[in-house]
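With one protein chain withheld, the remaining protein chains of the complex are depicted in position.
Right, chain A next:
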Amino acid sequence: MSYEMIGITVLWIFLYGYLIVASVDFGAGFFAYYAKTTKQDHIINQLISRYLSPVWEVTNVFFVFFFVGLVGFFPDSAYYFGQSLLIPGSIAIVLIAIRGSFYAFENYGSKKSNFFMFLYGATGLLIPASLSTAMTISEGGFIEETEDGVRLLTGELLTSPYSWSVVFLAIVSVLFISAAFLTYYASKANDQPALELMRKYTLFWGSPTIIASLTTFIAMSQHNARHFENMLDLWWMFGLSVAFFLGALLLVYQQKRYGLAFIFVMFQFFFAFFGYGAGHLPYLLEPFITIESSVTNEAMGLALVIVFIAGLLLLIPSLILLMRMFLFDAEYVKGKK
């Protein structure tokens, strides 16, 4: 396997990891705020904070990993994405910064205030929206290269149906993934009222997720025919994605095996995300950079791969320890520790 294929596979797996863990986190913020405004916070907020407290920083690191890895494996992407994403990137940083720090302020510091809860809920939806810009511009058509360098065509971006369908998809996916996870977590904690509520949310957010996916497909066919054709060739991946989605909904509807249901949701997004990504290749940013044209030199590629493997050997046991202590320790989940 060439370094560019190893690199993009590793990065895509990390981005997928971020998609899942960050969605759980972002959606939880929204649900916590929504529950508060509808006076249901006593039901779920205890559950949400017990899960989130130990893991929020870990979520953030997935993201840092992705963009540091991207610059490492594909240095040219730093130039093109860096030049064009100044504004959406800065907005995303500010939102992430406010969310992360105020979460810590509230959690370790003062009492719960409505304003913090609002910030927490709002940033949970705005961050995926602003980060999805990077995905959108990678399809091409939103950047021009002039003598002064590369610049973003903001007008095009803001009026493109494709761009908005991606934003919509990002937000509803976040809510769906999060609801599915919290349903499982509530069932693990044996918290019946919370389970009922989260189960309702999961079923509710299921259909917009599929509608948004279809809308994005259609908008993609208009915006980038090449990518769309590639994705059609990978129809079986999207078929599997839909099958896992239906399986997850069925399980949640029948009120059984919530853990398996969440794994199905993970598979649903795994196949959709990798189907999308495979169709995107060879371009990182159409039409400017492909993975072959932008890949780093061999020495760096090898060094990064070695470090990556060594790093995983260090991190995976640590992550397992973290999960065993908080996520899968039934006593902790139930609030007894």
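One rule holds for everything that comes next: a contact is a pair of C-beta atoms (placed from the backbone, for glycine too) under 8 Å apart; a residue touches a chain by one contact, two chains touch by 3 or more; residues count from 1.
Basically, contacts and distances are computed from a predicted model.
**Q** Out of "Sugar ABC transporter ATP-binding protein", "Putative spermidine/putrescine transport system permease protein", "Multicomponent Na+:H+ antiporter subunit C" or "Cytochrome D ubiquinol oxidase subunit I", which one is the UniProt protein name for the chain not included here?
**A** For the chain missing from the view, the UniProt record says "Cytochrome D ubiquinol oxidase subunit I".
**Q** Which of A:L85, A:L125 or A:M231 sits in contact with the chain that's absent?
**A** Residue touching the chain left out of view: A:L85.
**Q** Given that one chain is not shown, which residue among A:A104, A:L158 or A:L232 touches it?
**A** A:A104
**Q** Among A:Y16, A:F67 or A:Y120, which residue is in contact with the omitted chain in the full complex?
**A** A:F67
**Q** Since one chain isn't shown, list which residues of chain A touch it in the complete complex.
**A** 53-55, 57-58, 60-61, 63-65, 67-69, 71-76, 78-83, 85-87, 89-94, 96-98, 100-105, 108-110, 148-149, 151, 296-297, 299-300, 303-304, 307-308, 311, 314-315, 318-319, 321-322, 325-326, 337
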